[in-house]
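Scroll down for the structure; my scribbles are underneath it.
Of the protein chains in this complex, all but one are displayed in their positions.
Let's turn to chain A:
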Amino acid sequence: MDTSKFELPAIYNFPPFFTRQPNLQTYETQLDHWRKLILDYCKFYKIWALSLNGLPLATGDSITNGDGDGDEGDADDDDADDDDEDFEISKNSLFQNNKINRSLKNDFVLEIYKKMIDNGESGWINDKNHKLGVLIYWHSLEEWANIIMDWIVNTGQEGAVLTLYELRKGELSESQEFSGMNLQLLLNVMDVLSKEGRVRILKDEDGSVAGVKFGG
């Protein structure tokens, strides 16, 4: 990932950029800059999800597995985890600029995330537990839906049944932009396609999504 580095905008080294601006107009511009920065940054490094501290999250193989029943447990766990996460902020967080010794406060990060969610540029990893962080849609869900459908059509896979793992890590999809996509993000994309009737979601006995059948 370090072969080429993401070029941070000049404003990134401007200390007030890291403090929530009291003036409404300035605040709006500040939000806009952060939004764009996050989208560009995540697109550049192919980051699918960010924690509240701005750390890239793993592709989320386990995140949704406990979606149905483990919610309460997750919430408790997370409070305990928070301390650990604070430890790791400095590792490689976009919200921490060591050069000017500034970092974003969690409250402000949440505001940025909320704004992005309003814009359709992001979504909570778990609606019930915002602390898990957000998915970053550097392509909108609809764009992703089209990208995947195009790939299906171009590779003659209409009517095929594919597992989610196959889509994310399969050999056929390896060179595709969506390869390695966060599981929850992929599920959200599949929801879009399913609502349009372009795919049918197949569920396992335990109710988790096992795969999708693509329409022709």
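To be clear about the criterion, contacts are C-beta pairs under 8 Å (C-beta built on N, C-alpha and C of every residue); 3 or more make two chains touch, one makes a residue touch a chain; residues count from 1.
Here is the rule we use: contacts and distances are computed from a predicted model.
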Quiz prompt | UniProt protein name of the chain not shown, from "Trafficking protein particle complex subunit 6B", "Anp1-domain-containing protein", "DEKNAAC101342" or "Ribosome biogenesis protein ERB1" | solution = "DEKNAAC101342"
Quiz item: If the hidden chain were put back, which of A:I11, A:A58 or A:V161 would touch it?
Solution: A:V161
Self-check item: From A:Y137, A:W151 or A:F214, residue that would touch the chain that is not displayed
Solution: A:F214
Quiz item: On chain A, what residues meet the omitted chain?
Solution: 159-163, 165-166, 169, 194-202, 210-211, 213-216
